[in-house]
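Written below as structure tokens is the structure these notes are about.
One protein chain omitted, others in place.
As written, the chains take the letters A and B, and residue 1 is the first residue of each chain.
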Amino acid sequence: MITGNYKTRYQDDESIWNNWAKRWGFALSIVFLVVFPFVADNYMLLLAGQIAIFIIAVAGLNVLVGYTGLMSLGHGAFFAIGAYTAVAIHHEWPGTFPLITLVVSILVAAAFGVLFGLPALRVKGLYLAVATLSANFIVLFFIREHWFEEWTGGVRGTETPNAVFFGVELVSQQAKYFMIAPIMVIMLLFAQNLFRTRFGRALIAIRDKDYSAEIMGISLYSYKLKSFAISAGYCGAAGCLWAYFFPAILPEDFGLNMSITLLVCLVAGGMGRTLGPIFGTMLILLVPEMLKVIVSMVTDGDAMAQRYFSPMRDIVFGLMIIGFLIFEPMGLVNIWDRFWRFLSRWPFAK
Amino acid sequence: MGQFIQYLINGLISGSILALIAIGIVAVFKSTKVVNFAHGHLIMFGAYFYFTFAVMLPEAAFMPSWVAKWEPQWLLDYRGDAMMFSKEAAIATWVSNLPRILLGLVGALAANAVLALLIERLVMRPLLGQSIFAMILSTVGLIWVLEGAAGLIWTAEAEQVPTLGPNFPIRFELFGTNLFLFSASLVNFVIALLLFAGLMLVLRYTRSGIAIRATAEDQSTAYGMGINVPRVFSTAWLIASMTGAIAGAILASRTGLSPAMGLFGLSVLAVVLMGGLDSFLGVLIASMLIGVLEAMAQWKLGGSVAEIVPYVAVLVVILIRPHGFLGQKEIERI
Partner (left out) sequence: MLTVKDAELSFGGIKALDQVSFEARSGEITAIIGPNGAGKTSLFNIISGFYRPQRGQILFDNTDITRMRADKRANLGIARTFQNLALFRGMTVLDNIKLGGHIRLRSGFWTSGWFYGSAQREELALRAQIERDVIDFLELDHIRNAPVAILPYGLQKRVELGRALAMQPNVLLLDEPVAGMNREETEDMARFILDIQERWGTTILLVEHDMGMVMDLANQVVVLNFGRQIASGSADSVQHNPAVIEAYLGTKATQEASLQAS
């Protein structure tokens, strides 16, 4: 039970883990992340890697949508830019040190983020949604066309390299997991830090009341663009890891579906919260797996039934978005909060 | 020059269809302030319903045979005289198809109306008063529900659907060049523009039109003035679904059926933003412009470039005129 507030220094009050539950929660998650690859099979590791990569991207989207309050339906494009940048780097300079590739992917994606962010200086809400959506289509168009085929492989897609650390090639899922998980943790902590200090507060201020933020001396132009750059950079990192994680990529992987999936993860998890992307992504990526299990149980692995799987998954996804918006617009994090509030007050109140 | 005019005509025809689709988005936005990202999927359902009622149902065993193929004696006589592939033959085919075309249209209109009312009741109304973000996302969610549902319901390979008008080539000469278009396209063009103009007049001059416009201005005041706002919402969705059903039928006869048709709606959304969300006239202009630009891109640069024309155009327009050609600028009060 978390009772009163007995802190004697501002430093304690301002720290991320300002109570024991959070401290232990964090420690346990790290332990889980370390132990998991040794107990999981390949299929679970595949899922875990995918989830971790998505968490990074959704955390990036959270910076823009959740914290800055700017809408984007085009973050699949940044994902794509990150992935294809990684491929292009390895195509030009095979065996580049993976962290360098990662940084370059982030920078390239962030640069595109600034470019995409330009409409945000003039429009908000819906107009921005359509502008980013358009940008997504345009980026995919360029990836598909023959002009950059040498790096992108055009419509047919391209094979992707494996990461090589000091002569050790990361081939197995387990090895790749050990590259992805730490990067995810670091990037999440970075985002968390960002939003308890000056920089992040400014972004939240823009979300809550833009003209009021301006009065506080926050330049809307520069912060909106920076927000776009950061969130694009996160997606770029995710894209780069995606390229390392999977053997091949296709332009279709990063289309509207990807952009919307990212948004759905964010909404399901809870916008503007650090834990939101984690919860949301786990839910959204695990539901199809559960659905697969259910479908195969009901139909005994009937081949005909498999046909229905993909449309059914779409319907479940769509219903989940709508359901969350109607019944739990604050996302899973809100349920989580309620649970903890309940525990901390337990015998006395609900 | 001749080529240019040919593509201009093609562009105007597809522009008119864009406008017909756009009207649904504008009508819903004007009254409910919801921008329907799933409008394309509503149209896809319209197309599939048309296919169901105009192709699948007439071929069913329990239907009388004249529904699928109406062949009274006089029609047979008329066709007997006509040459193959001639204008008369095309008209004769159309007349014999007429029962199922009408059945298809009526069925599609009714089914789409029911669908729209369901969506409005079950999804949009609970979200009333929520943020723009929630509204956008819920229609995005609808995209997936509708796409999945279509995939579950219509598993059969889609076939050709009958065109709304008789289909024969028209050749004519203009400025010394030979031009060519299909009569069915011309019929589509006329239907689309008539519907567009008709709806504009309805909105401007009828009681329910004024109710819709009042609701667009201010929902709560309209409520206070005794306007049945929920009914206005339903009306708007009905308009959207029914124009969507006709647009779907037209699209199905032009380009065939596929679950991917819905994505077309997103490009129309771009067109709508270009014209200005709350302006019918602006949307008409934008539709025609995009139709022509797409046709020109098709001609000079190829099909894949034509596909992204609306998206590039909307980006440019938003950067220069954030509220589209004729959209109303919202003034923020501090």
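Everything that follows uses one rule, which is that a contact is a pair of C-beta atoms (placed from the backbone, for glycine too) under 8 Å apart; a residue touches a chain by one contact, two chains touch by 3 or more.
It should be emphasised that the depicted structure is a prediction, and the values quoted were computed from it without experimental measurement.
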Review point. Of the residues A:124, A:144, A:176 or A:207, which one touches the chain left out of the display?
Key: A:207
**Study point:** Residue, one of A:82, A:98, A:272 or A:311, that touches the chain absent here
**Key:** A:272
Point to revise | Candidates A:29, A:42, A:172 or A:219 - the one touching the absent chain | key: A:219
Study note, to complete from the structure: Of the candidates A:175, A:194 or A:326, the residue in contact with the absent chain is A:194
Point to revise | Residues of subunit A in contact with the chain not shown | key: 10-11, 13-14, 190-191, 193-194, 196-202, 204-205, 207-209, 211-220, 226, 230, 272
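Criterion: only the chains that are shown with their structure count from here on.
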Study note, to complete from the structure: Between subunit A and subunit B, the Cα-mean centres are separated in Å by 36
Review point. Once bound in the complex, which stretches of subunit B touch subunit A?
Key: 35, 123, 126-127, 130, 132-134, 136-138, 140-152, 155, 263, 266, 269-270, 273, 277, 304-305, 307-308, 310-312, 314-315, 318-319, 322-323, 332, 334
Review point. Can you list the subunit A residues touching subunit B in their complex?
Key: 65, 71, 73, 118-119, 122-123, 125-127, 129-131, 133-135, 137-138, 141, 144-145, 211, 256, 260, 263-264, 267, 307-308, 310-322, 325-326, 329
